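Here the structure is laid out as C-alpha cells; the discussion comes afterwards.
The other protein chains are all here in position, but one chain of the complex has been omitted.
Showing chain A:
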Amino acid sequence: MSFLPKPKLHHPNLPTNKLGYTRRDYEGTISTLCAGCGHDSISAAIVQAVFELEIEPHRIAKLSGIGCSSKTPNYFLNPAHGFNSVHGRMPSVATGANLANRELIYLGVSGDGDSASIGFGQFAHAMRRGVDMCYIVENNGVYGLTKGQFSATADRGSKSKKGQVNADEGIDLVQMALSLGATYVGRGFSGDKEQLVPLIQGALLHRGPALLDVISPCVAFNNHEGSTRSFDWVRAHNEAVNRLDVIVGRDEIVHAQEPGTVDEVTQHDGSVLRLRKLAPDYDAHDRDGAISYLAERKRAGEIVTGLLFVDPEPSDLHAALRTPAAGLNRLGDAELVPGAAALAAVNASLR
C-alpha cells in the first residue's frame, strides 16, 4: 500500500472488509470540486459501495468524459486505473476497454452535458450495444465546468442562475436507457446515500448495461430558486418507488424488511437485490410499465427514484461476440498469430 498519495492514518480500529482493506483504500485524491457539490457525495457513495461489496479496488476500471462530474474518478478508488477521456466519448472508450478485458468491472462516470448533449449518441449506442458496465450520470442540469449553461437534461421552464428560462424539452436519460435496452436502470439522489449506495452496488454487480441517473445539485450554478435540480426542489419532489438492499451471496441478511412489500431479485452472479417497495404497485421487472410510470409521475411534477428496471438474466456485448471468458488482452502469440505455415497456405491460395 505504498502508493496512495493521500496520507493514510493506520488507525488500528479502522474497520476492514473481508479482504483486509479499510475504507481508506477505496478513496481517491482530495477533491477539487466546490464544497458541497453533489458529485462529491456520489464519490463517497461509490467508495462505500465498493468497500462494502468487498471488491478489490484494482479490479475496477474508472472511465469518464469531461466535466466536473468526469473529474471525480480521481477522487475515489486510487488503486484502480482511471481514464479521463474526451468530452462525451467515455462510452466508446469504455466499450473498447471492456472488449479488451471482460474480467474487470467497468465504472463509467459522466455528466448530463457529457451524456445527454455532446455524447448523447455514444450514450445511446453503449446502452443498445449492451456494454457490461455501471454507467453513472451525475446529473445537475447544467454544465458545471463551463459555468452554468443549461444542459440537455434541464427541465423545460427551469430557470438558470442568471435568470434565463429553459425553452427546450429536457432529456430523461432513464427513459432513454429503458427504451434503448439497458438491463439495469435506476435513479438516485446525491443527497440520499442510503438509497444510492445499494443502487450503485447492484449496478456494479449487474452483468449488462446498467444506467444510474443521479441527481446531483450544482451548488455553484444550479441550486437556486427556479432550478429543478436544487437540493430543496429534489427533496420536495422526490418520489422513491423502492429502497434497495444488495446482498452478496456469502453475507447474512441483516436488514429488516418491511413486511409484505419485499421483492427479491437474484442477479446472475448470485447476489440478491432486495427491493423494499415504497410504491406498492411498482414492478421493477416491467420495462414498458417503467416507461409509462415515469411519464405519469413526471406529469405530476415528481422525480422518481429507486431501481426502476432490472433484468435478472441480462446479456451483453461479449455474449454476442462469442469472445473467450478470459480477456482478449491476455492472448499471446500462439493464440493470435497463425504462423508461417498458415501463411504459406494463404500464399498458395493467391496464385
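The rule we apply is simple: contacts are C-beta pairs under 8 Å (C-beta built on N, C-alpha and C of every residue); 3 or more make two chains touch, one makes a residue touch a chain; residues count from 1.
To be clear about the criterion, contacts and distances are computed from a predicted model.
Student: What name does the UniProt record list for the absent chain among "Ferredoxin oxidoreductase", "Assimilatory nitrate reductase catalytic subunit", "Anti-ECFsigma factor, ChrR" or "Urea transport system ATP-binding protein"?
Tutor: UniProt protein name of the non-displayed chain: "Ferredoxin oxidoreductase".
Student: For a quick check of understanding: of A:Gln149, A:Gln175 or A:Thr323, which residue touches the chain that isn't displayed?
Tutor: A:Thr323
Student: Write down which of A:Val93, A:Ile200 or A:Val310 is the residue touching the left-out chain.
Tutor: A:Val93
Student: Going by the touch rule given at the top, which residues of chain A touch the chain that is not shown?
Tutor: 1-5, 56-59, 61, 63, 73-74, 78-86, 89, 91-101, 103-104, 121-122, 125, 129, 317-318, 321-324, 327-329, 331-333, 335-340, 342-343, 346-347, 350-351
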